[in-house]
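Every protein chain but one is kept in place in this view of the complex.
Up next, chain A:
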Amino acid sequence: MELIFEKSVSGRTGVRVPLSDVPKAAPLPGELRRGEPVRLPEVGELDLVRHYTNLSRRNFSVDTNFYPLGSCTMKYNTKVTENAGGLFASCHPMLALLPGGDQLVQGPLAIVYELERQLAEITGMEEVTTQPLAGAHGEMTGIMVIAAYHKARGDRKRKYVIVPDSSHGTNPASAAMAGYEIVTVPTAPYGDMDLDLFRQAMNDEVAAVMLTCPNTLGLFNPHIAEICAIAHEGGALTYYDGANLNAILGKVRPGDVGFDVIHVNLHKTFGTPHGGGGPGSGPVGVRGDLVRFLPTPRVLRREDGSYAVEDHPEGIGRVSDFFGNFAIMARAYAYITLLGREGLIEVSEQAVLNANYMMARLKEEYEIPFDQTCMHECVFSASRQVQNGVHAIDVAKYLIDRGFHPPTVYFPLNVKEAIMIEPTETESKQTMDAFIEVMLEAARLAREDPERLHQAPVTTPVGRLDETRAARMQQVCCE
């Protein structure tokens, strides 16, 4: 499709700018003036509306297609929470930082405070900050809190963070951004970080261990409390990556298990829409003695029940300008309030049921690297299909032709030809059955007509794209 810039016609205008009701001012001095106007497209409003409406139709989305993208938790986003999140559109965040201004924004401050309390209860943590703007941003914030803790104790020799090899790539990247070196521990044949190798890796130079549980293989680690204990004995803190929290709502709380720090991806567990890659929101919770290191400012409740914004002098400073991605937080707050205790427990139960059903139905055709009861997602390998020259990516592309967004492929990295499926709790058995039929069909085609899979997709506006060429050309904007 043409770019909006290619639809530009010199002299055409779209939206009209208001007329001025003040005198024209003397121009800026020449050296401060822009040389030529910004070369933005010149299109009428209808051209614009058609262009972006038609572009949108070139996307798969949850509202149009089943989206079992493992680890990403693409559940349906309830419409009423959308309406709720939009109610605060005209509220300027700077009001809260003006002298006396907190009185004018009691509603949104109450939401920040109450959401933090809800998340603390859900995760078993003492306090939560909503400031981080995405899950990975939360990871970095959490590790910065851990660094501040060690520093405050005068413990300066800790320079390593341990992660399992199946971890999200953001874990090591976030720890590195906070200044740590990474030690990777392999996965044992039972599907979790190898306990013996972990013991060997632990020493008094380790600052933290970062884990997710259930892990990215969809498995709950029965040794999780032991890992926490070993870490604590060595003076390290434990970090829980909350990306998979939707599997255990009401069943397990990371704080109860022995984790010291956690981030929560609101856009996953609490069903806020992900907009083609963001916004997300990654609140961080901590155990009691780490509360003082949380970022500044904090929202507190006064004795009279009103809310105030307070500086947090020992904290790690700011990690974003204001209170986080507030409109996303308001949606998550609405979601938690709407579902309530029983609804959230049902989320986990149905997410786990759906994932196990998917695994049970597909395991005849697709290899399961770790054959155990899974949590909210299951990981297969296309290793059998590879014998016929068919790879995970070919199966993925065939699914597109049949109207399904593909699962996550080639992740986690420790499974060859990984296909990671997360149905989520909002999908019906009938939708999953239709998907399962196509997955089984793809496995049949892999044996009988592999070329069909290699050619897919054929129903989309473009076929398989040349990614090598894109990386070589580095054409990232139009001239």
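Quick note on the criterion: contacts are C-beta pairs under 8 Å (C-beta built on N, C-alpha and C of every residue); 3 or more make two chains touch, one makes a residue touch a chain; residues count from 1.
We take it that contacts and distances are computed from a predicted model.
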item	value
Protein name, per the UniProt record, of whichever chain is missing from view ("NADH-quinone oxidoreductase subunit M", "Probable glycine dehydrogenase (decarboxylating) subunit 1", "Acetolactate synthase" or "Cytochrome c domain-containing protein")	"Probable glycine dehydrogenase (decarboxylating) subunit 1"
Among A:Val319, A:Ala332 or A:Ile419, the residue in touch with the chain that has been omitted	A:Val319
Which of A:Phe198, A:Phe270, A:Phe411 or A:Phe435 contacts the chain that the document leaves out	A:Phe411
